[in-house]
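After the structure tokens below, expect a handful of questions from me.
A single protein chain has been omitted; all remaining protein chains appear in their positions.
Up next, chain A:
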Amino acid sequence: MDPIKEKIQSKSKETRQELTGKVLSYSAMLLILLVVLSIFVFVASKGVATFTQNHASLKDFFFTTDWSPTAKGKDGRPLVGALPMIAGSFGVTFLAVLFATPFAVGTALYMTEIASKRGRNFLQSVTELLVGIPSVVYGFIGLNVVVPFVRSHFGGSGYGILSGAFVLFVMVLPTVTSLTVDSLRAVPGYYKSASLALGATEWQTIYKVILRAALPGILTAIIFGMARAFGEALAVQMVIGNATLMPKGLLSASSTLTSVLTMGIGNTVMGTVGNNALWSLALVLLLMSLVFNLLVKWIGRKGRF
């Protein structure tokens, strides 16, 4: 029989390699999918138990401010008003991103449009360094620098949403900056030459052409920053004051979903209403990160003009 004909009809080392590769990557993908799915199922089943087993009211959870899950209210239901924490979480997140965005966009513009190669590399390293600092260090600096600063300049005890936002500002800055840098770099260079050739100045070009083209990317960067701020626990917990009360302003001690979770999870027994209520908070966190993800996807699709 013709040896070539025979060979092209039989399996070889290459076909087996191909198969092994496929099996490996498919099983890795399946494993990840399984892990994510089980996290969701686990958190959801625990989080929902507060409402199904312990008969807490979903409306109370989102709209009332009494948080003491082990006690019961007049209607005999556990007091699981999570509004203070939800408000605290959104408060620190929005403030932090509000502070961070102008600095991040400015730094990113400097890095992409103005700085020399050396300046850019230097800033890049600084940004990466900021990402690498453990959050407990940020919290510690927050405790020793930010809290006294807020106390002496804005009043109050120094613990509160404002301090939390200041600490988170530094923590989300590198995320927002580096993602903004990526989106500015993705703007084709010929936009710039086109604009300059029309007689536009560098500033007009940056403001009207480059930033506009990079806008979806910058929004994505901001959302990633929000996701990071929303999920940060330790550093915030160290400076926010941890009072499960509705924040009266930016300077009163308050709490976030994450800070209540980290404070409380060690002090409750699995299966009790106190424990389940914390899982409900975790479920809210998980759903929020899902929302952030969907937002990023949506902007990515919408952003292409």
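Criterion: contacts are C-beta pairs under 8 Å (C-beta built on N, C-alpha and C of every residue); 3 or more make two chains touch, one makes a residue touch a chain; residues count from 1.
Keep in mind that, in the parts below, contacts and distances are computed from a predicted model.
**Q** Absent chain per UniProt: "Phosphate ABC transporter ATP-binding protein", "Putative cytochrome c", "Nitrogenase" or "Ubiquinone biosynthesis protein UbiV"?
**A** Going by its UniProt entry, the chain not pictured is "Phosphate ABC transporter ATP-binding protein".
**Q** For the full complex, which residue in A:V43, A:A56, A:V97 or A:V209 touches the chain that was left out?
**A** A:V209
**Q** Name every residue on chain A in touch with the hidden partner chain.
**A** Counting only chain A, the missing chain is touched by 188, 190-191, 193-201, 204, 208-209, 212-213, 304-305.
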